[in-house]
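Everything below concerns the one structure shown next.
Yeah, one chain of the complex is gone here, protein chain that is, but the others are all in their spots.
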Amino acid sequence: MKYSIFSLARAALSGHKNWQPTWRDAAPKDRYDVVIIGGGGHGLATAWFLASEFGIRNVAVLEKGWIGSGNAGRNTTIIRSNYGLPGNTGFYELSMKLWERMEQDLNYNAMVSQRGVINLYHSDAQRDAFARRGNTMRINGIDAELLDQTALRKMLPFLNFDNARFPVQGGLLQRRGGTARHDAVVWGYAHAASALGVDIIQNCEVTGFTRDANGKVTGVETSRGKIGAGKVGMAVAGSSSRVAAMAGLRLPIESHVLQAFVSEAIKPLIPGVMTFGAGHFYVSQSDKGGLVFGGDIDGYNSYAQRGNLPVMEDVCEGGMALIPMIGRVRLLRQWGGIMDMSMDGTPIIDKSPVDGLYINAGWCYGGFKATPGSGFVFAHLIARDQSHKEAARFRLDRFQRGAMIDEKGQGAQPNLH
Amino acid sequence: MADFSWDVRSPLDRALVVGPYGAQGDAGLALTEIRDFDLVQVMARRGKAGAMTKATKAHFGVAAPETPKAVAAADATLIWSGPDQFLVLSKGGRHALEMLAPVFAGSASLSDQSHARALISVSGDKARATLAKLSSIDLHPGVFGVGAAAATSMDHTSVTLWRGRDRSGLAVFNLLVFATFAESLWHTILDSAAEYGVTISHSEEFA
Amino acid sequence: MRIVCPFCGERELGEFTYLGDAKPQRPAAGADAVYDYVYLRDNVAGVMSEHWYHGGGCRAWLKVTRNTLTHEISAVEPAAGAGAAKVGA
């Protein structure tokens, strides 16, 4: 059923009794051309691109819980393409362009809202680093503006300019950045992929791989039985190491908790997205009115999906230091997601050393904004057995070759990325 | 030839204003900077813990602390600062680095910290209430008794904390804080204690 | 989280810094072995041995046995060179 104001109005007349499920809740078949492990944004986007762009429709997406139950449903909903290193810049811009047409592609309103993303700087050195990055963006055809304090005072007068330990001096603005409604992205891809014949199978946990005599992956073992597959792609974020281990692989990845927070809903207070440059804090305001904010990862390996108190304090300290008017706004909820932190802070989208198994992992906390781009290039890799040109540097062997893509320059220390 | 004076200045010289601070009435907290001290870090060499202990005993008449404690010797306090290491705190000139060097030759490495720290004594009814805002350590009298010490952090800054002898029936907490952080931490302590009222002073007397 | 430092006693998380898996041993040489040591991780879901630094306390490096599913800490011991003055003494 096509979604529009007209279909809504029609449905209203019948008390909304005729709506169909947004996606088919499928039962597993014996075999698919492609099985995608992970019913998050990346997995569902991959399935949709396989079906819509690459003509592969005999596809299943396996989700151990409910779709979107992983990081797709527990992030701070930011989209941007303000990266500075070759490999990242083009890829995230590809993703941004796909965000810009998502609603039309999917016939689902994911509330992609380009209200701007600004990274604030507090020192000359930081300004210089932002200038380098902003120029990279511009050279790659991406919008970027370097604002000084005067411009910033006009745009965000409520920032702490005058009474701060580290006064804000300016910022790097990407106006096309913004937010999207995270759950709706999941449901939108599920809706559109399902309509093209993709089977979305919930409550189906992968427990192992089936391999042939040559070691090639021929399918997966799941909590709902064996499922054969021509190719298997994994897009399981924080569970990447666990799934890869089932195929005998060790990855350059650690799993860490990243917390996010939302405040009580309030009338519009903060435009766009902003990140504090002198502490760990970034914030936007949702359409519902809550301030959605976050900061640094908790800092130690974890699969526990819950955050600690010191980081919560650290984030709020950053918030108060930057925007002292939020002191009386109340924090409503705290949650944690498991990040697949790679060794250089950059994702891996590559064929694995195991024939027939494709890896999409290492997103650190950048996974949400990558959703459409990741789905597209991963579908490309699976369909063509060749990396898309914008993902060509996301190779698994880059660490062996010394070709890391390390935006923060922190080295093989995942909790510092 | 120019005439130089090499006057010393405590890192709290500017920040410390003698007198009352914060809420009026009976002050809940006494904050005293102790000036003019020598402080030497003593670190046992590999396999030489025994020799260091022996040397300590011979020189100070007491054993070096092997657990987080502050041990009073005749004219010095030996404060545990980590595994196989402790600090020797004494009135200026008593146990300076050069004097201790021969004592620990071969058994321990010494490093002068006399200028690296400021020494602050915290006492009064509200000493624990104030420190609870700064320290995650349990300072309950049953847990942190006289002579207890801790290498810990306050306000994300490393400090050495120990409990001295009680004064007028009240606990006294001593704090060694890094010199370059001292002014900042001092203001934080004052902010934390303002609601109780503070009496500020400095002294060259050791508690 | 609170970690019982073998030297200092139980302390708040904020005094410690995390490094990571303590299982890999630094190899003397060999590009593959060093690559493995620097980059590859078991990323244990369960009980794991980890390096933590008590930088906000006694500056000892510690080996902490911790469950990454529950955060429960079952053992803490000093690194080989923490408290080494007692070695052979």
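Read from first to last, the chains carry the letters A, B and C; within each, the first residue is number 1.
By definition in this document, a residue touches a chain if its C-beta (ideal position, glycine included) is under 8 Å from a C-beta of that chain, and two chains touch if they have at least 3 such contacts.
We take it that contacts and distances are computed from a predicted model.
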From the list "Peptide/nickel transport system permease protein", "NADH-quinone oxidoreductase subunit N", "Urea ABC transporter ATP-binding protein UrtD" or "Sarcosine oxidase subunit alpha", give the UniProt name belonging to the chain omitted from this structure. "Sarcosine oxidase subunit alpha"
Relative to the complete complex, which of the depicted chains are touched by the chain excluded from display? A, B, C
Out of A:Glu103, A:Glu205 or A:Glu221, the sole contact with the unshown chain comes from A:Glu103
Residues on chain B that touch the omitted chain in the whole complex? 1-11, 13-14, 22-23, 41, 43, 45-47, 85, 109-117, 132-133, 135-138, 140, 143, 155-157, 178-181, 183-185, 187-188, 191-192, 194-195
I need the residue numbers on chain C that touch the omitted chain, in ascending order. 1-3, 12-13, 17, 19, 26, 28-31, 34-35, 37-39, 51, 53, 55, 59-61, 70-73, 78-82, 84
Using the document's contact rule, name the residues of chain A that touch the chain not shown here. 3-5, 7-9, 12-13, 15-17, 19-23, 25, 65-66, 68-69, 73, 86, 89-90, 100-101, 103-104, 107-115, 122-123, 125, 127-136, 138-140, 144-146, 158, 160, 163-166, 181, 183-184, 187-188, 202, 263-269, 278-279, 285, 287-289, 304-306, 308-309, 312-313, 315-321, 324-335, 398, 400-404, 406, 408-412
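What we mean here is this: only the chains that are shown with their structure count from here on.
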Indicate which of the five shapes (line, ring, star, complete, other) describes how the chains touch one another. line
From the mean C-alpha coordinate of chain A to that of chain B, what's the distance rounded to whole Å? 50
Whole-Å distance, chain B centre to chain C centre, using C-alpha means? 30
Determine the centre-to-centre distance between chain A and chain C, using the mean Cα coordinates as centres, and give it in whole Å. 31
If I count partner chains per residue in chain C, which residues reach a count of at least 2? 12, 14
Per the touch rule, the chain C residues reaching chain B in their complex are 7-9, 11-12, 14-15, 55-60, 78, 82-89
Enumerate the contact residues on chain A facing chain C in the complex. 241-242, 245, 250-255, 299-304, 308, 310, 343, 399-400, 412-415
Note which residues of chain B are touching chain C in the complex, please. 43-52, 67-68, 81-84, 136-137, 150-153, 156, 158
